[in-house]
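This report concerns only the one structure given below.
A single protein chain has been omitted; all remaining protein chains appear in their positions.
Moving on to subunit A:
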Amino acid sequence: MMRIIRHLGKRSRSLTYSVTIKMAALVKYSRALVRFSKSPPCLSLLRAGCPRFCSGDVISASVHDRIEEKRRAALLGGGQRRIDAQHKKGKLTARERVDLLVDPGTFVEYDMFAEHRCSDFGMEKDENKFPGDGVVTGHGRIHGRPVYLFSQDFTVFGGSLSSVHAGKICKIMDQAMLTGVPVIGLNDSGGARIQEGVESLAGYADIFQRNVEASGVVPQISLIMGPCAGGAVYSPALTDFTFMVKDTSYLFITGPDVVKSVTREEVTQEELGGAKTHTTLSGVAHRAFENDIDALLRLREFYNFLPLSNRDPAPIRPTEDPADRLCPVLDHLVPLDSHKPYNMLDVIQAFIDEEDFFEIMPKYAKNIVVGFARMNGRTVGIVGNQPKVASGCLDINASVKGARFVRFCDAFNIPLITFVDVPGFLPGTSQEFNGIIRHGAKLLYAYSEATVPKITVITRKAYGGAYDVMASKHVKADINYAWPTAEVAVMGAKGAVSIIFRGDQDQAKKEAEYVEKFANPFPAAIRGFVDDILEPRMTRQRICRDLDLLSTKKESRPWKKHANLPL
């Protein structure tokens, strides 16, 4: 950890020293104002315009001027030159981002006048004070619904985090939890404010603590729009969703320089912690967007899927897609040859509202598809095995990806719809050595723990333990369907026959027997493990009706302090 911090120091020191002094004129009244603000009665009376205490127009005019000046300074952040530099990098400023993210005219800013209190290394000088201290915080509305947000300002001290900066973020997070409103963080920060030393670290920890407390209470979304390095990465990591902007955002514990000195690996920022790395390799980020504008507009769309808090139901909005629409296309989608792949995304697009699917982690662990959609206007979480990739098997990454998504949906009352075509868990030493047992258990745990409405459709294979895991009747799914192409069995015909009829000469015949017996939905249906065998075209209609029915579902689990998810 110390190494991390030292590295952070290096980064942000260089950023701090390069700050220009041109802002001095704008901030010269800062100290005076701070003194003033320590005498609140006077200030409030001034505001009220009470003539008795206003010894003359001179004072009031001067305070007004200072307020105006501060505001102007705050709006300008680190100054025009730094704003231009920010634009040149293909990035918008903190305020421009907020402007795009929230509905016009709805942003209410907090702590615009906050400034750091550091007096070391010359930081006490006026020219080193910027109203707002490198982060814009407040609340606004997205499509009419409230949101708390902070947006780090890279033009001020490289967006580095001071204790005041952290305090501002904590303030809105506290309010968000009190009111039950989500928090969106727009991260663009060089790291800790080195000059503040341990205060800065304390600031990070204050945020982490709140991230954890808010977890499962209100949705928390991080959009990484610039660097986010060192300890800072743990805040996004604790939030529900981390999105990135391609080419301009980075997330890493230590940068390429430190990596080189420690492990002798030569790696670029982009390779180490760019959007591609985190959305394809590490699974740290949930999705990447083309640029700032694309990211913010997509975030608005995404926000619409989410309830405001764990006390709110999954949102419902109008749709023009009929709830009773038949999907004949689904009748032909699953190939009869069970070795032939098909695209689960095609299945999903066909039955959801208006083909509007917001996929989460589309490029990571592609053998499982997760994301948000709407059914008759109501937000649902969709999980599906992807037969097109690795036959749709469950491996470590897919299990973790699925588990995290299922838990989010459960935490925020979003019904789960699961499409099953799974040949089993992926065998192999690499999986076993890396703990597929432990990680696979996460998905099982998540599904078993979930009390939101759970609807399951078995499209084809549901083999072995993976069948149990994928929202089977046995882990308390509410309604389970099988398409006529479904086969629920312990394993595929070949493997099963080689065990049951070991040594039998006519394996092919036995296989045929096995197929006849098990490669169909009946064994599960006669036992009630599936509630109905459903013509695929009816899928949308039935699920829409089921969701209405299940909207009043109430289920509770035994009291516990918290559960112990296998990690």
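For this structure, a couple of remarks:
We adopt the following convention: a contact is a pair of C-beta atoms (placed from the backbone, for glycine too) under 8 Å apart; a residue touches a chain by one contact, two chains touch by 3 or more; residues count from 1.
As a working rule, contacts and distances are computed from a predicted model.
According to its UniProt record, the chain left out of view corresponds to "Methylcrotonoyl-CoA carboxylase subunit alpha, mitochondrial" among "1-aminocyclopropane-1-carboxylate synthase", "AP-4 complex subunit epsilon-1 isoform X1", "ER membrane protein complex subunit 1" or "Methylcrotonoyl-CoA carboxylase subunit alpha, mitochondrial". Although one chain is not drawn, the whole complex shows that of A:Ser60, A:Ser215, A:Thr319 or A:Asn434 it is A:Thr319 that touches it. From the set A:Glu69, A:Glu199, A:Asp478 or A:Glu511, the residue in touch with the chain omitted from the display is A:Glu511, counting the whole complex. Of A:Gly167, A:Gly180, A:Gly283 or A:Pro523, it is A:Gly180 that touches the chain left out of the display. Touch with the chain omitted from the figure is made, among A:Asp126, A:Asp206, A:Asp331 or A:Asp468, by A:Asp331.
In the full complex, the hidden chain is touched by subunit A at residues 87-88, 90-92, 96, 99-100, 103-106, 141, 143-146, 180-181, 247, 290-294, 297-298, 301, 304, 308, 311-313, 315-322, 328-333, 336-339, 346, 349-350, 353-356, 377, 484, 492-494, 511-512, 515-516, 519, 535, 537.
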